[in-house]
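Working notes for the structure below.
In this view, the complex is presented without one of its protein chains, the others remaining in place.
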Amino acid sequence: MSGHSDNLPVADDGNPGLPEHTWRPTDVDPKAEKRAERQVAALFGLSAVCAVLFVVAYFSLQVGDNHDTVLGLGASNVALGSALGGALLFIGIGIIQWARKLMADHEISELRHPAASSDEDRAATVAALQAGLEESGIGRRPLVRNSMLGAIGLLGAPVVVLLRDLGPTNAQVADAATGQGLEHTVWKQGVRIVRDVVGTPIRPSDIEIGDLFNAEPATIFETDEDGEPLIEGVPLQVAKSKGAVVLIRMDPADNTPGRGRKNWSVDGILCYSKICTHVGCPISLNERKTHHLLCPCHQSTFDLADAGRVIFGPAARALPQLPIAVDSEGYLVAQSDFTEPVGPSYWERDY
Amino acid sequence: MAIDTSKVATSNSSAATPAKPGRAGAVATWADERLGLAGMAKKNLRKVFPDHWSFMLGEIALWSFVVLLLSGVFLTLWFTPSMSEIHYEGSYDQMRGIAMSEAMASTLGISFDVRGGLLMRQMHHWAAMLFIASMMIHLLRVFFTGAHRKPRELNWVIGSLLLLLGTLEGFTGYSLPDDLLSGTGVRAADGFMKSIPVVGSYMSFFLFGGEFPGDSIIPRLYIIHVLLIPGLLLALIAAHMLLLVYHKHTQWPGPGRTEENVVGFPMLPVYAAKAGGFFFIVFGVTALMGGLMQINPIWLYGPYDPSKVTAGSQPDWYMGWPDGALRIMPGWETHLFGNFTIAWNVFLPIIVLPGLMFTILMLLPFLEAWITGDKREHHLLQRPRNAPTRTALMVALMTFYGLLWMAGGNDIIAIKLNSSINTITYMLRFLVFVGPIIAFVITRRWCISLQRHDNEKLLHGYETGIIMRSPEGGYSEKHLPINPSAAYVLSARERDEVYTVEQETDENGIPAPASRAKALRAKLSTLWFADNVQAPTAAEIEAAHHHADHEHELQAALDGHAADGHQFDGHHSVEGDPLRGSDQH
């Protein structure tokens, strides 16, 4: 600790020492002292008033069905917040003021000690440790030591194994028939493309050039004869999270279909996954004239007139396209499931 | 050091006298006979804490954590961490009849049907933002002033862990209401996990209890949010505080303040009052923010639906920088052997980068100690300018962080500044590499100039603003020496010691080749301190003053009286002041 004191150019000889204490007006002037005292008490008084106001606001201002408002803001929240804020702040300011004006403010000095223990303490600790280890015989009995370490190490296995049932794996849930697993969706041949929210099927004539439909597979709106939904709960959410699509119609002349995708569209109507290939946000920010679809999360931009190619942003893969056709009743349907997994990339994705 | 209490405001002089044995005394005796508190209390009740505003930044974090605990407990009384689907029938009309998870419905319930519920929700959210923000500014203060040096490196590591855990705690809490914005965030997090090579999809399926979104994520995040991470945070905060008490707080150099002592106010009463008062102030400010400023209006976002999204989908600010990295990352992906996919475009910015940044952060004190070869304890703080390379390093890291932060809000910046997100993105791709370097160089040179300026003041005094004309007609500005305590503060800093490799010789007297690590270390150490300006020695100061005094004498002889310029510089009256060593403030 003293080794570096000569390193301070002026410190040792030049340190002028703590300056002399000077007094505050409140220390020397009884009037100022009284004033400060009243000030602090007044602050505490104000806090009490705010606390009372809080209780009054709590009981007098309505929330819920008959929400009171003040200046276009929710009255209850504003009043409770202001009153609570005032009640707390005035106490805080009062205490600080008390400390600043009235409490003793002599600076005092305390000596530091090095963080390290003394040499004697260290020596004693080492001795105790050695004695303990010696008495345990851990050094002399490698068989006991090693078998114990092995046994304790193996306790990690139950811990890891116990977590196995947190969830099934992708391979376990994968099922093309129900659209489970990362490789499948509920789309399959003949599934109607329906409007999101309302679930009504769509005819090509409903769609004008420049229209964008946020659509879903009809599967998720289907009901049994009692009107109960066929899929609900988790399977519904899973189906929606992979099955959501956008339908757009453009001048067929604008479109450059991808290889082998010439018959994937119907009169300039194209259907793409709504799930971004970057990290899976739904995307539907479309530019009508350029057919550029933008993701609001990280701004990946896809060209829908060019097989969903990425033209900007962090996404690496084109937006999957759903091949579509018209069924016998004249409604738009899927020709098949997506030909590649929708959504973000993952390790096992093999194309 | 005893205080002369007779000279303290009378209203509290009685507080300093020992309490008379009474009922309180009896209770204290009862407790001490069982707990032996007096032994510990006698050391700590009057423990000294130095007083400086920048030492209270960590306190903001501590107190906002307390606010989080209090408001969080309130919220748990109503919140239902369940993803079971129900139809909302509460009093928010626009959502009535809409299918949503119980988590979302109960959050709407807290917001609209529990009086003060919305206030508590908003306070909880604001406090979370303040918690993480104050940890960050506390971290910056510690690093810029060199308080991370020995013996406090471990407390730095604990603090970094607190920042990491606080961020995770914030993210889990943000996700709990299961609204559209946070649900989109959780879905993105699912995408992040899936990008991890080999184990990605397993992690995703295990965390979500099957395929996204499943019905397990909210209850799981809930228990992590209310039990696991807060428990860890509490334990680490306790360790952080214990180490603070053990090491005693650092202090700024100044008259009477040395490496061997700590000067300030005693814990009882002043520091306890200031800290306690500050708790109420932090709590009060949070309440005002919760009452007046709307945050996370989940009723506008609506329930999470995997087919919906909103413009301006952003995480909370502390997740903004990795999100920004994600936004400006080019779309790189590798297909290995045609069978496997590595999504670099997600894996690098969101998994590797934050891990790397936190590792660098935790290693900073050790890295610096290794480079400088400094093994001494440090309790006196350094001004940022007196460690130019360290300061520049942190500014470079801040610039990197800040640019990524900007990238995280690129869409908002685009609409607010009428510019194009594409242009902003391209620009930032370039700037995140160049910006930190420029910032490093500028900061370093700036610090060195400030050091030079300090030496200037120390050797030649401060600029009085008085222009003197010499008999020859030349003009010059009059400089006057600064007062001794200010001079002491400027000069009381250590000289930089560059690490050098000691020439080791073997028994034949042939120098052993220095190990590569040592050579690298010596080189880095040279670079670390290169161009730094050292504080002048006492002899140099003496010589400079001697020179100045000589000038004054000449001046006085010309004017016929001892004009020292103090009359004109407006700092104070000169009556009876000595030429030098007067207080300029």
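For clarity, chains are labelled A and B in written order, and residue numbers in each chain start from 1.
Assume a contact is a pair of C-beta atoms (placed from the backbone, for glycine too) under 8 Å apart; a residue touches a chain by one contact, two chains touch by 3 or more.
Everything that follows uses one rule, which is that contacts and distances are computed from a predicted model.
In the listed set "Cytochrome bc1 complex cytochrome c subunit", "ABC transporter ATP-binding protein", "Hydrogenase formation protein HypD" or "NADH-quinone oxidoreductase subunit K", the entry agreeing with the UniProt name of the missing subunit chain is "Cytochrome bc1 complex cytochrome c subunit". The omitted chain makes contact with just one of the residues A:I207, A:V238 or A:V342: A:I207.
The hidden chain makes contact, of the residues B:A26, B:L242, B:I415 or B:A543, with B:I415.
The chain that is not drawn here is touched, among residues A:D65, A:D175 or A:D327, by A:D65. Although one chain is not drawn, the whole complex shows that of B:S111, B:T372 or B:T464 it is B:S111 that touches it. Across B:W317, B:W370 or B:Y401, the residue that sits in touch with the chain not pictured is B:W317.
One chain of the complex is left out; on chain B, the residues touching it are 6-7, 10, 51-57, 59-60, 91, 93-98, 111-112, 118, 122, 126, 129-130, 133-134, 137, 180-181, 274, 277-278, 281-282, 285-286, 289-297, 299-302, 305, 307-318, 320, 408-412, 414-415, 418-423. Of the residues in chain A, those that touch the hidden partner chain are 22-25, 27-29, 62, 64-75, 77-78, 81, 96, 100-101, 105, 195-198, 202-203, 205-208, 210-214, 248, 282-290, 292, 294, 296, 299, 301, 312.
Quick note on the criterion: only the chains that are shown with their structure count from here on.
Distance between chain A and chain B, defined via averaged C-alpha coordinates, is recorded as 22 Å. Interface residues of chain A facing chain B in the complex, by the touch rule stated above, are 1, 3-5, 7-11, 13-19, 23-24, 26-27, 30, 33, 36-37, 58, 61, 63-65, 67, 74, 76-82, 84-96, 98-99, 101-112, 114-116, 163, 166-170, 173, 180-182, 196, 214, 216, 232-234, 237-238, 240-241, 244, 274, 278-285, 296-300, 310, 312-317, 343-351.
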